[in-house]
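Left out: one protein chain. Kept in place: all the others.
The block that comes next holds chain A.
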Amino acid sequence: MLKTVVLHNVLMETVIRRRRSDSVKMAAGQQWVLVEMVQAFYEAPAYHLILEGILILWIIRLLFSKTYKLQERSDLTEKEKEELIEEWQPEPLVPLVPKDHPSLNYDVVTGPPSHRIIVNGKECINFASFNFLGLLDSERVKLKALSSLKKYGVGTCGPRGFYGTFDVHLELEERLAKFMRTEEAIIYSYGFATIASAIPAYSKRGDIVFVDEAACFSIQKGLQASRSFVKYFKHNDMEDLERLLKEQEIEDQKNPRKARVIRRFIVVEGLYINAADICPLPELVKLKYKYKVRIFLEESMSFGVLGEYGRGVTEHFGVNIDDIDLISANMENALASIGGFCCGRSFVIDHQRLSGQGYCFSASLPPMLASAAIEALNIMEEDPGIFRVLQDKCKHMHKALQGTPGLKTVGEPLTPALHLLLENSTGSRTNDLKLLRAIVDYSLDRQIALTLARYLDKEERFLPPPSIRVVVTVEQTQEEMEKAAQCIREAAVKILK
């Protein structure tokens, strides 16, 4: 720092003196400059020369003295470095998981996870798999998958860009777009990766995303990958969302230039997997236009469930699907295949074909799984009554579970995946989970297959309370549902006292 200041002074000095002499002899050639300088040297007062001499000496000193750097202080000798390396002891790669860890010992399903399922050797009625429309067991779907297997084999051996695009992929995309009545659809080979790739394709560092607190884990991961600024609003609380939007509006007025390039998004789920309720979409659309925010809607639980034709929450509310900028859903629940899709206007969706990481950098969906999804769509289109059946059964189950002693039923009547919560927590999550697990085990012994809703306790942004998940499918009969509700009631009475 000092060095530069001094150098600067000296330079200034020379410049000033040059200028002075320049004014005397403007037209002088190069050779005159030296003469001038010598002349100036003679003309200069003594104090000036002394000062300049000192400055020059100082510069020389600074040039040759060792530079002072912060890092230099921590410069270690080779020996010290070796000692440090010798001393350093890393933590083990992973901590040891105790043998009885609740999430280490999985329930084992032998045979297909269909309506009748064998869990840990016991044959049960399935109240746990998201096979809402029973399409997992559909002979038609299986036959279609088989004929596809015969033609294409299993794997695609490449991403979409490199000969991993099959005619069935194009067909499935077209069919999904048509089914949802949007311009374009894009498929991913993994449900989880769908919204997790879609969010960071649009929202980048510096952008703002308003997210519901109950948003599922794949949304959370997508947000993290986007490195955007994330603002959480209370679950389904539109006032809280509007408060945040207003805050942002004030912020924008302070810096309108910046505000012009900050993209903003609202990310919500159609039907929340963690909370089992529906988002207030009409209000969200109003807020969208009022505050000019785009809406991304994750519909994994509501696609093929809500609405007259199973188109999800937009149809449920009668909201124009073009008002939603992006809809994503997986094909692993109602469609009972594998993978996921996004749909919307081409202007939005097409961008993912070069920017969706899970799309570009992953092998494409095995054609037989795409064919199965196409056949599932065929069934859904041919028999739209199926959604009504499911919705009725959901309402029935919801009603049947009301008033279970010690357990609270969380979720709207239309939800096919309800949560049963402890009315009175023991105060410890581990103990709560043990109690709930005891209820699950009790039911398993009585031919009712249930499951705990699983979360990664430390990774969730807002960890949902422990719960048992009860899934309704069209295959369950009235009696079976009664039986399940009865069984849960018995278990609750017995275990929760």
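The working rule: a residue touches a chain if its C-beta (ideal position, glycine included) is under 8 Å from a C-beta of that chain, and two chains touch if they have at least 3 such contacts; residues count from 1.
Heads up, the rule we're going with is that contacts and distances are computed from a predicted model.
In the listed set "AP complex subunit beta", "Glycosylphosphatidylinositol anchor attachment 1 protein", "TAF1A polymerase" or "serine C-palmitoyltransferase", the entry agreeing with the UniProt name of the missing subunit chain is "serine C-palmitoyltransferase". In the complete complex, the hidden chain is touched by one of A:Glu123, A:Asp167, A:Asp237 or A:Glu423, namely A:Asp167. Only one residue from A:Ala46, A:Leu104 or A:Ile250 touches the chain missing from this view: A:Leu104.
Only one residue in the set A:Glu43, A:Asp237, A:Asp322 or A:Asp383 touches the chain that does not appear here, and it is A:Asp322. Across A:Asn330, A:Gln391, A:Thr404 or A:Gln476, the residue that sits in touch with the chain not pictured is A:Asn330. As for the chain not pictured, it touches chain A at residues 74, 76, 81, 84-85, 88-97, 101, 103-104, 106-114, 117, 119, 126, 128-131, 135-138, 141-142, 145-146, 149-158, 160-167, 169-170, 189-193, 202, 216-218, 221, 224-225, 259-264, 289, 292-294, 322, 325, 330, 332-333, 335-338, 345-348, 350-351, 353-354, 357-358, 360-363, 365-366, 368-369, 372, 449, 451-456, 459, 469.
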